[in-house]
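One protein chain omitted, others in place.
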Amino acid sequence: MGYAAARGGLNAILTAENLVRRLRDLDPSERIELDQFTGRLRLLVDRVMGESGLWAPELAAMALRQGEGDLIEAVHLLRAYKSTLGRLDTAIPVHANDIQLVRRVVPAFREPGGPQILGRSTDYTARMLTTTDRDIVDASDSTTTLDTALKTRPSNSRMSDVLRDMDLLVDRRRTDDPEPFDITRTPAKPPAPRSALLSSMARAETGALVNQWYRNILGPDGYLHEVTLGEVRHGKLPINVRHPMTGGSVNIGSFRATEVEAIEDLNGSEEDRTRFDVGYGFCFGHNERKAIAMANLDIACYRDGAKSGLEQSLLMTTDGLDSAGFLEHLKLPHYVTFRSMVERKVAVRRVADGKN
Amino acid sequence: MTSIHVPSPIIQVRNLGKYYGNFDPAMIDRTGPEHGTARDHVTASIVAAWGVNFDVAAGEALGIVGESGSGKSTVLRCIAGDVAASTGDVRLAPFEDGNVNILDLDPSARRQLRINTLSVVYQDPAEGLALGVTAGGNIADPLTAAGWRNFGAIRDRARELLARTEVPLDRMDDIVRNFSGGMRQRVQIARALANKPPILLLDEPTTGLDASVASGVLDLIRQLLEELQVAAIVVSHDFGVIEMLTERCLVMQHGRVVEDALTDQLLEDPHHPYSQKLVAAART
Partner (left out) sequence: MGRTEMTLEATVNSSPTTIAELVGHRTTETFALLDEESKREIRRALLQAVCIPGYQVPFGSREMPVARGWGSGGLQVTLACVGADDAVKVIDQGDDEGVNAVNLRRLVTMSTGIDETTEVDEATLIQSRHRIPEDDMNENHILILQVPVPEPLRGIERDIRELARMHAEADYSRMWVSLYEDKVRNGVITQSTGYPCLVASRYIVATTPIPRWDIPRLHQSKFLTLFGAGREKRVYAIPPYTDVEPLTFEDVPFEVESADGATCRLCGSSDSFLVEMPGKQESWSCSDTAWCRRQRNT
């Protein structure tokens, strides 16, 4: 009742909204506080911020709570909120080496320059559902406090630099310093600069990027082959802006990010078989799955040279709000278009029956 | 040796060249028939075609013969606009009275030429046809591009062309993918003729067809060339095809023209050793 043509569309909507609010807000359990999201569901909060393109843990937590844990819904709330805000300033670029590492994995070398930091990870934990509270850590347990502190070691020995020093890397550094493409102000479409591709992927829906990666491994496309990871990093980077009065650099906060360098073996007929190339992945928060897929797709897209539809797929089909919104719009009334389609079916049949 | 130049040519080609890779002026002298290769050993560049000159008059068919890799298809594709020439000057009398080097045109203008000035028939029908479209629809494509907007008139013209190319009219509304190779080639020819272009380029038009099918298609092309009085270029590795369709021909080897002559003279008395080899092979 009250869906489409019936009168009282507004009442139907208000009732639907009320049901959501009642069932969500009046649930007999304790209301989830925002710091529970940021403290206990940090990976979820990180994903929302990454896919929103907005670093704001508390707002992300609010969005998740309001959206009943629906990731796409939370991203939508956060991005729509962002649309109402003026753009004040652009942060001063920071070098990725300014990262304060909490985790660094270098699969390409046993002993890379700089540290290997396993950090906070369940990579090597048996995935066994804990059904009791027995495993909850006691605050007095000193073995668990060690690695939680932020590492502040120098981290400038990244694998791409190491490879370059070994003359094992093709050099495609550019001498100019073009402004990055702003995908929030200009729609990115092929042919697009690399910065457009990278920002599209940084904001992409994680599952969409993972799928793009995997369908190229096992699916029909095959434009990509597996890389060796040079760097998988997670850490904290500063946000600096120019002071509006003094013009000096002022630190106004920090954000966490995941950064990945993917080393690609070049084996194409036109490529330099004696060297490697590197793909790059970077996204807000701790989301290694996404950053790895991104790095591998970045280099795959470069090597592909616009010969396939990969660039178009990455630029135009990986945004979670675009795809989910369009998919769900099928629920909207379509009876005018459907009526028109039925009319054509009748018309075709009339011709087939020789009545025309 | 006959002149490669004719009075008031429809197609005039001068110093046409195409290389792949980096250019080094010296690589021209390091490649070609005397060196037995089109690949420059210093730069690793390929000189696919170089220094090609010829004219084609109205109603004349010029053959270009050679083995695969000789550069004959490169020449045709540079004229057609499928491949960007590296250098040269190509003028078509029906376009701006021959006052414009078509190699200087932008891709958009090159495509315009393909609508009603110049048509190409490819060895592979998939290149010249949309296989998922009907035979009639494939003909409708160049017609609508040229501004035809009357369904009945398009149908009539398609019917006329398919009849002329001996495609059974009851196949007109079948998609081309369901056609045999020979039939596809006839549809491709019909499509190429849709807007009565004064210039027709044929790239190995019967290669890959069964001998009996090929001879039928060849017969059709010969009749059409006589009837339509277009200026044509026929590229083939097969002297049989060249003999049947052309009056004059160029022999190409390793990216260069090694001989040009009247076709029947060439067959009787080839001068260049490579031509002799080709003719001998064709006669056995």
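In this document, chain identifiers A and B correspond to the written order of the chains, with residue numbering beginning at 1 in each.
Please note the rule applied: contacts are C-beta pairs under 8 Å (C-beta built on N, C-alpha and C of every residue); 3 or more make two chains touch, one makes a residue touch a chain.
Since we're looking at a predicted model, the values are computed, not measured.
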Problem set entry | Chains still shown that are in contact with the chain withheld from the display | A, B
Seminar exercise, completed: Among the options A:Gly69, A:Pro187 or A:Gly268, the absent chain makes contact with A:Pro187
Seminar exercise, completed: Contact with the hidden chain, among B:Thr117, B:Thr144 or B:Gln276, goes to B:Thr144
Seminar exercise, completed: Answer key for A:Trp55, A:Tyr223, A:Phe276 or A:Tyr302 versus the chain not shown reads A:Trp55
Seminar exercise, completed: Contacting the left-out chain: of B:Val133, B:Leu262 or B:Ala282, that is B:Val133
Exercise. Going by the touch rule given at the top, which residues of subunit B touch the chain that is not shown?
Worked result: 108, 111, 130, 133-134, 136-138, 140-142, 144-145, 149-154, 173
Exercise. Which parts of subunit A are in contact with the chain that was left out?
Worked result: 2-10, 12-13, 53-56, 76, 79-91, 93-96, 180, 182, 184-187, 189-191, 194-195, 198, 237, 239, 241, 243-245, 250, 252, 255, 280, 306, 309, 312, 316, 321-322, 324-329, 332-337, 339-344, 347-348, 351-352, 356
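Keep this in mind: only the chains that are shown with their structure count from here on.
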For this session: Quick one: report the Å distance separating subunit A from subunit B, using the average Cα coordinate of each chain.
Result: 51
